[in-house]
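Below: one structure, written as structure tokens.
The other protein chains are all here in position, but one chain of the complex has been omitted.
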Amino acid sequence: MKKYRKDILSEQVRPKDDLSPEPAYEFDPLPELIKDSATGLHSSRRDFLKLCGYSFALAALSSCRSKISKAIPYVIAPNEITPGDALYYSSSYVNGSDYCSIIVKTRDGRPIKIEGNPRSSMTRGGTNARVQASVLDLYDMERFKEPISNGVPVSWDEADGEITARLKKISYDHGSIVLLTPTVYSPSTEAVITDFIEKFPGTAWVRYDAVSYSAMLEANLISFGRQVIPRFHFDKADVIVSSGADFLGTWLSPVEFTKQFSSRRDPEGSMNYLIQYEAGLSVTGCTADKRIQIRPSQEYALLLNIYREVVKLTEGRESNAPSSPADVRDIAVKLTSSPGRSLVISGSNVKDIQLLVNEINRYLGNIGTTIDFSRYMRTHEAIDSGMADLVSRMNAGDVDALIFWNVNPAYTWYDRDAFTKGLKKVGIAISLSGSPDETSSLVQYICPDNHYLESWNDAEPEKDLFSLMQPVISPLFNTRQMADTLLKWSGSAISYYDFIRSYWAVNMLPRQKEYSDPVAFFDHSLQEGVFETVDKNVRPAALLTRPVSHVFDPSLLKTGDDREALFEVVLYEPVAIGEGRQANNPWLHELPDPVTRICWDNYASISGLQAKENSLTEGDLIDIGGLTFPVHIQPGQAYGTLSIALGYGRKVCGMAGNGVGSDAWPFLTMDNGNVSYTRTLGRIGKTGSGYLFAQTQGHHSMEGRALIRETGLNEFKVNPSAGNELHEHYTRHAKSLYKEREYPHHHWGMVIDLSKCTGCGACVIACQAENNVPVVGKEEVQRVHEMHWIRIDRYYSGDDMDPEVGFQPVLCQHCENAPCENVCPVGATNHSGEGLNQMIYNRCFGTRYCNNNCPYKVRRFNWFNYTGAGTLRGNLRDKAGMTGDLRRMVLNPDVTVRSQGVIEKCSFCIQRIQAAKLKAKTEKRALYPGEIRTACSQSCPANAIIFGDLNDKESEMNRLIRSGRNYNLLEELFTKPSVNYLTRIRNRT
Amino acid sequence: MDNKDYISVYFDDEDPMLQALRRLKENNLTIIDVLTPFPVHGIDKLLSVKRTRIPVGGFIFGALGGILAFWFMTWVFTVSYPLIIGGKPFFALPSFVPITFEMTVLFAGLSMAAGMFLRSKLKPDIRFKPADERITDNMFVIVIGSNANTTRESIRTVLSGISIIEIR
Amino acid sequence: MDEQFIFSKQYRNILPILAAVSLVVFLLAVVLSGSGSARIWSNILLNNQFFLGISLGAAFFIAVHRVATSGWQTVIQRVPDAMTSFLPVAFILMLLIYFGMNDIYAWADSEVYEGLTGAKKIWLNIPFYFVRMVLYFAGWIFFIRMMKKNSESLTISSDLKYHNRRKIFAGLFLVFFGITVSASSWDWIMSLKPDWYSTIFGWYVLISMFVASLCFIILITWLLRRMGYLKVLRSDHVHDLAILLFAFSIFWAYQWFAQYLLIWYGHLPEETSYFIPRQHEFTLLFFLNLGINFIVPFFGLIRTSSKYNLNRVAAIAAMTLIGHWIDYWLLIMPETAGTKATIGLPEISMTLIYACGFIYIFFRTLSHGPLIVKNDPFLQESLNYES
Partner (left out) sequence: MSIFQSSLRKPLIEGKKSYQEITSQILDPLVNKPIKLWYFAITLSGGAMLFGLLMMGWTIWQGIGTWGENRTVGWAFEISTFVWWIGIGHAGTFISAILLLFRQRWRNSINRSAEAMTLFAVICAALFPFIHLGRPLLTFFIFPYPNTRLLWVNFNSPLVWDVFAIATYFTISLVFWYVGLIPDIATLRDKLRKGLKKTVYNFLSFSWKGSARDWHRHEVTSIMLAAIATPLVLSVHSIVSMDFADSILPGWHTTIFPPYFVAGAIYSGFAMVLTLLIIARKLMNLEDFITVEHVESMNKILIATGSIVALAYITETFMSWYSGIEYEQYMLQNRMTGPYAWAYWIMIICNVGSAQLLWIKKLRRSLLFTFFISIVINIGMWFERFVIIVTSLHRDFLPSSWTMYKPTIVEYGLLIGTLGIFFTAFLLFIRVFPVISISEEKSILKTENALQVAKEIHHG
């Protein structure tokens, strides 16, 4: 196991308060050089290194109060830093309700890569695309750089002075101050807020989650007397019924759930069974063993029927239910035959539906087994009615001061007009958000927060599971952490860092017995990244478990059956962009949607049948409810529904994200106290056509080719090679005309388990971050010039209207008989002695012949000067601003940035292989099994990708390769790939 | 004019010229050269021009070029910098054939052209003056070595009955 | 000019006797070596193909020269003309293959047949195989007869319409031949290995048969000269024959190499499966094939002077003829006999039987008309030919 270092600042910055009352990073931490780049001048990487040196030198110079505006070399070189060596720090990714325990890789003082923290029992080393991409947000030039008062940059002192004066006055006048945040699950921040409320009596704290789970919270309060979201154990469930909950993609805690779910997708173990009822095709729907299309309006009827069947089977009692949109008898039998080992969930934000789900789970005995209220989730606690009340109070003129942090209701709130109107009646509006958004553009004061990689914090994503966040770089801009700001306004003299330490000393230290010294305990926790209370004596509060008897209430059945006139719009959170928080992140924009393979856009997905009826074709523009969307014909889309992604159409976020896609939030409505993510609308009208999507996959059928080989679980049980008969056939025929090469030392290879892959795209972004893969922008993707080294092919099979979906990550296969190598005229691609297909960028002059001859089409050509690494001047094509001086800081110095006109491709993360080999060599030992992990393999939340040495016959990878499921892509070509695939096993039982 | 040691006989057609040539040979006159506007068939035999060895040179140089190319490729792939390329053997014989062939042809072709230029002393020269500007048009000229016995008159006698344009 | 070839008694007797002796040797060799019927049938197929090829190559020779309005070959034209008379015999011999289908064609086996893909099932089945065979032979025999008939007419008449007609038939023959020679080679040879295919195959076989045919023409020309015929033959004719042999040997090597290189380079198992046994099991013959058919004519004929020397050209033609027999052997035997295939007494004796038969028919046809077609409009040009 890697030993993760503690933060340097934790040791070096600490003594500063003996000498100086001010925290170190209140020196102008943005020296000339970076400021220059802000104004468009160039600063080089070297300058940045100096800057980093400067930030470390701060520790030694902290007593010096004069402003330093020059970058100077290290006065005392920090012990930890060896130029060229990476350092790893445990931390936490917290962005609204998104949480992940992470390890941050820094090189020469700058964070460049996020990995999952395997010590977290929640995320278990997994990440997703958003987590992987978050490092890029740090280097966003368009973040707020300093406090702003009415559009004018001011100093923190000025801002603090003016604001505290105003707040004090309001407080004194018994006015009302409102603090509006998303769910805050940092115990220390909660404490800070409590302090703040104490200091400013009359302050109300409203929590608002843009993607809301408040119906679930409210339902749980009714059913179980606890307004919390329990922890789900997908790993303990044999049968999972999900009604519209995309738990592998976006629902609640996808990384955690994917980890749990995939642990049960091994056909040799006991494989679970997932049935998904949904309207639009989601990642979960693609992975499901069975997927049934329903319209949102049918969900209630469907669940009522399941309920009825379950009740009938468990208690033998009949109950009333409307006619069912799908036959649920089979699934009811499945559910009831595994009592306590099943799970029924719904993605709906309708309280009645959630109540029904609770009832079903109760009947199935899942409460306490797969649904755990003792370790409930803390990441989603906001209740919609809170926000609704606030808006009405604002409009009534009842709010004198409104402090926002990390919320963007001017964009996400269903009735944004009411909100903005109300905001005008608020006396003083202050935003503590770190980057510009629609809401902060409407406020008087902006007191920007740090990026999370610049911040100290803690988090409690699940009850009693604590997690620490530490800064891995000094704030790049003149920003201040939100909690520090609140502390400051509350008049507190201590920094948030000290606050956390003391909070932990008081509250956390007693929860464990190993450490008695608070410092040692904190340092240890920091190093681990997580701290879990293992106090078995503490019993969770007893559940109320009040049965709510369900009587069929026809009024709850929306009229959705009128096929002629009505469309049900289903609004969903897209896998990459989410609710739009990271909308200025070009990596995420360019990540193709796992299902539609479209990037840089959102659209209205419609079923093929309905498109035909309305004479719509792909790329037609439609008017629906006054908004215009391009049409995407989506196989598997339920008839009568339109799925539209939220999170797009941002207007204020930065050059990468402004105006990308269309805004779908106005579709939201308030229904029975909760925000409704579905809406029934009338006819759609065609307003135009010919809209071109940036879609990375244009053909969706395997054309009968054995690319994704799959079989059913029963067939597999009989014959482990089921569905993979061709492998034996081709292997038998594969004979070489000449002597085959051997790779005696190492022979790197990979296994990809197609049963586990959910297509989420974490690997794509991880690879992009690790290997400096350029972003090309929407127009270039439309021209099929995208650059990703690993892509996830998605194929539909079977019925066009109701397809089965398969995902297949495809990266360079590192063929032993590589067709690409033969044809390169200059030998720029050849084979290493360790079986790697190497690409020598310096030697490549861009004939593209290798790519033509690559049957897997995994080679990527730099069509333009995307990176600025070319020799010609004035031909840069960087629509997303990725070559800005600051954005470039995310580049991995171990990987060459490719210039215009060269081919690039997956290298199996050769830099990691070399680094590990070097380390083993200096330590005079052999490589540990599994010591090297490629970025894709490491990031995968489903553990679908395993990398290793093919010569290490004992390894898990080779065990899988020897199994009957193993095959190579296009093995009939005898290219002898080093990447192996395992057949996809569907649990069709 | 008179102290020239050669005499040129002009014809405007190849048939009388060949006839004259035969006649001159029968009379054992020294024929220095025959200048014609195009290669006249059968003239080589009459002049007993030996078959040129340019093709032999071409063969030798061609073989040299081929061997050099083949050796070079073999050396590069097996000794100088062996790279694993597509799993193929280092000594990828079939791959070497095309270039070996091309180099053979190149060396052979260039050496033959060079051979022709050298043997015929053909070189760019702006001071060059042709013997007669009509030779490249329609004149066929037999150049005969002159001496005391061989004069213009004697030649005219020898060639009597053959259509001659002029004798110089 | 009015030469008439006389099929001397000596030859008329020797050839059948030699054939009979060879037959005895063949039968004995087969019985003694314990070879099965497969060996007999493979030998029949091999020699059917080889001698059919020589015969067809001659027709190709005639047609190409005819279409190109070439005149130099007129003096020796009766030689290839007579060579085509083997064709009907070859037809009967090929029909005989019906009785040996199971011994040589893997796909004739019902189990293998069931394993074939759809397209191959349609193409490779016994009825269709013979339907196509009849079609090919019918076309060839028809067109060749028409060419020959009009050519023969020129021995009596000097009407140019006969010349024009044979030219038209030559053109039509070439079109038909172009398609059928490829198709027949796929049927008869390539399908021996039903899972394999190569698009150049038909053209490769065409060139191989044409070179074999050229060799035979040269050898007969040499023989006729030795017998005292063809007094009008000039060394310039020899030179042109030699240059054809030289050029087409290079062209053969080019095709051989093109096929080998592309398969070696692409390295797809479905293609290399053809070369792997040939290169690894029959290494000697594999390289001998290249050596005899390329190196020998190339270095033997590269000097201009050697192309004028009939004896020398004939010697090289003889070697190359054997070379192309080996080429055919390599095309056929490794598939029908597998790794056990050899060149033994059965192979040699069977080839002798065929050779005797072929020469017998050839001489008989040649003796039926004047050796030189005296009304050929190109005869004078050919007699005066200077290369």
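For clarity, chains are labelled A, B and C in written order, and residue numbers in each chain start from 1.
Methods note: a residue touches a chain if its C-beta (ideal position, glycine included) is under 8 Å from a C-beta of that chain, and two chains touch if they have at least 3 such contacts.
Worth saying up front: this structure is predicted, and the values here are computed from it rather than measured.
Contacts of the undisplayed chain with visible chains (whole complex): A, B, C. Checked against the hidden chain, the listed residues B:5, B:26 or B:125 yield one contact partner: B:125. From the set C:146, C:250 or C:330, the residue in touch with the chain omitted from the display is C:250, counting the whole complex. Looking at chain A, the residues touching the absent chain are 697-705, 707, 780, 783-786, 791, 793-795, 808, 810, 819, 822-827, 830, 843-849, 851-853, 855-857, 860-865, 871-872, 875, 877, 899-903, 969-970, 973, 975.
Where chain C meets the missing chain, the touching residues are 67-72, 116-120, 123, 160, 163, 171, 174-175, 178-179, 182-183, 186, 197-203, 243, 247, 250-251, 254-255, 258-259, 261-263, 265-268, 270, 377-378, 380-381, 384, 386-387.
On the side of chain B, touch with the chain left out of the figure occurs at residues 12, 14-15, 18, 33-44, 47, 49, 51-52, 54-55, 58, 62, 72-73, 76-77, 80-81, 83, 85-86, 88, 92, 95-96, 98-99, 101-103, 105-106, 108-110, 112-113, 115-117, 119-126, 128, 130-131, 133-138.
Definition applied: only the chains that are shown with their structure count from here on.
Interface comparison, A-B versus B-C: the pair with the greater number of contacting C-beta pairs is A-B.
Each chain gets a centre from the mean of its Cα atoms; for chain A and chain C, those two points are 72 Å apart. Averaged C-alpha coordinates put the centre of chain A at 81 Å from the centre of chain B. For the pair chain B and chain C, the distance between mean C-alpha positions equals 41 Å. Multi-chain contact residues of chain B (touching two or more other chains) are listed as 86-87. Across the assembly, chain A contributes residues 736, 738, 817, 822 that each touch 2 or more other chains. Chain B makes touch with chain C in their complex at residues 55, 59, 86-87, 94-95, 97. Only residues 263-265, 267-270, 272-273, 275-276, 279 of chain C touch chain A when the two sit together in their complex. Every residue of chain A that touches chain C in the complex is listed here, in rising order: 730, 733-738, 817, 822, 972-974.
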